[in-house]
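Input: one structure, supplied below.
Only one protein chain is missing; all other protein chains are in place.
Our next item is chain A:
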């Protein structure tokens, strides 16, 4: 408890100090990482804790981004109402898609989420009157929460950090709540859970909807950051990217998807300065991650540490990497 608490405090201080150590380019990169980390954590709710691998998660992310842009620029709503409306639309879509996708389980679930995600992509790409198709939509101006201007790199970073911290805290509470326990139960032993009187379908559906909700919040961060949304935000590549983050870092841990988001976003940004497109690299990392690290980085490291621990001196505590997992604190 105390050890992971110290680690958490350390990370928090580190995150808060980021803007003082870097220039605008890296601060923006960190804002981007926070957005994708929240997106990956939201997906992890169903992939890691629920055992349901979705390949259409960009749908809720992108719908929120499109909806907030449309509501704000076309319908003329103010920032707060359009943000709430957008999250509502995306979560509602998740609720409907969840009903359809949860008709199946396992790989059929994956296939259906992929197909549903492609519907959303089709609308974004082809329904030009609504979404301006391939040209995408501009989001003119970032909001000013409580009158604070967040147009600068630094202030936007803090805005993202606060949203991220609050969201992850809530998700952490959910994961460690009785609901989180029943979700893991539904993943591991659905028949026993049914015998115990739990409505497994309802548990899964609720997790699916929650996951869509947080993806929508990440989608808002995304469009505020980019001030632009195009069909890429709802594409299969985007869904695959976030799934890669989740799996690479280690699904079913809270920190894993964040580590995955950091790595993937960094690789993407570094790669894009050298190569024009990064899809082949994305594919390659995907293949390597699945073949060589099936459980992901964070659980792998944790196993490494716990194997070393008996041999290492107990005073070695400060040397532990900051991968300490808050969810094990309970």
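By our rule, contacts are C-beta pairs under 8 Å (C-beta built on N, C-alpha and C of every residue); 3 or more make two chains touch, one makes a residue touch a chain; residues count from 1.
The rule we apply is simple: contacts and distances are computed from a predicted model.
Asks: For the chain not present in this complex, what protein name does its UniProt entry give, out of "Tryptophan synthase alpha chain", "Electron transfer flavoprotein subunit beta", "Amino acid/amide ABC transporter membrane protein 1 (HAAT family)" or "Cbb3-type cytochrome c oxidase subunit"?
Replies: The chain we cannot see is recorded in UniProt as "Amino acid/amide ABC transporter membrane protein 1 (HAAT family)".
Asks: Please pick, from A:12, A:100 or A:304, the residue that touches the omitted chain in the full complex.
Replies: Per the contact definition at the top, the residue touching the missing chain is A:100.
Asks: Quick one: say which of A:270, A:287 or A:304 touches the chain that got left out.
Replies: Considering all chains, including the one not shown, the answer is A:287.
Asks: Looking at A:28, A:237 or A:269, which makes contact with the chain not pictured?
Replies: The one listed residue touching the chain not shown is A:237.
Asks: Residue by residue, what part of chain A touches the chain that was omitted?
Replies: 53, 55, 100, 103-104, 106-108, 110-112, 114-116, 118-119, 121-123, 125-129, 235-237, 240, 243, 247, 277, 279-280, 282-287, 290-291, 294
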